[in-house]
Every structure is written in structure tokens, then in C-alpha cells.
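All protein chains but one are shown in place.
The block that comes next holds chain A.
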């Protein structure tokens, strides 16, 4: 049905092109789907047909053990979540402080720079695992007046110190990535060093380092399991305890799923955050 000469409609050739594209797309999707199903089916088959599968299923994927250990692990895992929620803000503050101290230029602040460098070197140099044991058992052994000997508190402090050292370096990288022209502009506007830092440098730096920050925090979430070294009964320890007592590793799979459930939404959220920032910064360019 031909329309008026003014209205555009695709030519025969264009329609043919579209049909061809659609055909290719369907075929591509079909092939991708088929190959995916094939590969995963074969992988599953390889797993299930392997001679040890029955034993692996019994010791790693036992439904009854999963049901048994679930409430124990869930209850103990709540502790991991709380440790994480306390440690994360503390780490952000401490790390930013260390990064800023390290970035100072004033001659008077040389001691601050030395402290910042020493802190990062020492805390990052000691394996987190050792730090947890050293603080968890070492500080209470000092028998200081008025200082708690709660293992949970000291283990959490150890995590905060260790991770602050890593995160401080991430912040430093972000701060150093801010172009000197930004500093010059801030100066030109009459901002002092503190206000330059506060309004120009830090906000941009933080935005740039969100992905590595998230990386460190996911890492931290998992390292909350280290508190078990001083006898704090977290989710991973509950799972291991169940496993060792019953000779069945299923509880470890259960707690692994807990961690995945916790980290995946966080990762998607950061992706979304990043995309939003990128879109805003690119506005009008792309």
C-alpha cells in the first residue's frame, strides 16, 4: 500500500537487510544458547559421572546436612555482618585520614607523614591473620587497666587496622590522580589547602576509587572469618565446627552461599553507581 511521496518508508533493499540481520541474530542467539547448554550439560555430566561423585555429593551437597547446619550458620553469620558494618565506616575514616596525612606538604607536618608511611608499611606488611592473633590474644595478655579483653573487639580492631592500610593506598592513588590543573584552579578561586582538599580533591578522588574500594570491602567481608582465630564464633567457624564434628563439609557450602548472597547485590549496586557517575561526567560529550 503505497503512501504519499512525502512519507518515508524503507526500501526493498533496507527491508531485506533488516530481515537478514534478524535471521543472523536469531541464529547467533540459538548457537550461543545451544553451545552454553551443551557445555554446562557436559560439565554437569562430567561431575555427576565421575567415580567419586556419590561421595562428594554426600559430603559436600547433602540436603540433610544443609538443613541441619543452616540455622547454626545463619545465626553465627549475623556476627560477620555486624563486624563488617562496624569495620567498614571505621576503615573509610581511618584510611582517608592516613592518605591525607601522607599527602601533606607542610614542613611542620613531617611527623604526620612519617606516621602515615610507617602505619601503611607495617599494617600492610603483617598478614591480617597474624594481626588478628597478635591483637586478640596479645593485648589482653598485657592486662592493661580499663582495656577490654574481649576477643571480638580486638579481632575487629585488627581487621580495621589491616584494611585501613590497604584502603589508604587506594585513596592515595585516587588523590594523586587528580590533575594539577584542578589544584591550580582551586587556588585561583581563592580556596586554601584545606578547602581545596575538602571541596575539590577528595570528592573526585573518592569517586574514582569506588571500584577498588568495593574490591577491598568484599575482601574484608570474607576476612571477617579470621576472627575465628581467636575463638570468636563467626559463620565460617560455625560451618567448620559443624563439618569437623559431623565429618560433612556441606555446611561450608552453605556459608559460602551466604557470602555470595551478601556480596553480589553490593557488586551490582556499585556497578550501577559507577555507570551513573560515568554518564553524568560524560554528559554532552558522548
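As a working rule, contacts are C-beta pairs under 8 Å (C-beta built on N, C-alpha and C of every residue); 3 or more make two chains touch, one makes a residue touch a chain; residues count from 1.
Heads up, the rule we're going with is that contacts and distances are computed from a predicted model.
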Protein name (UniProt record) of the chain left out of view, among "Polar amino acid transport system substrate-binding protein", "PPM-type phosphatase domain-containing protein", "Iron hydrogenase small subunit" or "SPFH/Band 7/PHB domain protein": "Polar amino acid transport system substrate-binding protein"
From A:27, A:67, A:199 or A:275, residue that would touch the chain that is not displayed: A:27
Given A:7, A:49 or A:194, the one touching the chain that is not displayed: A:49
Residues from chain A at the interface with the omitted partner, ascending: 24, 27-28, 31-32, 34-35, 38-39, 42-43, 45-46, 49-52, 55-56, 58-60, 137, 140-141, 149-151, 228-231, 233, 237, 240-241, 243-249
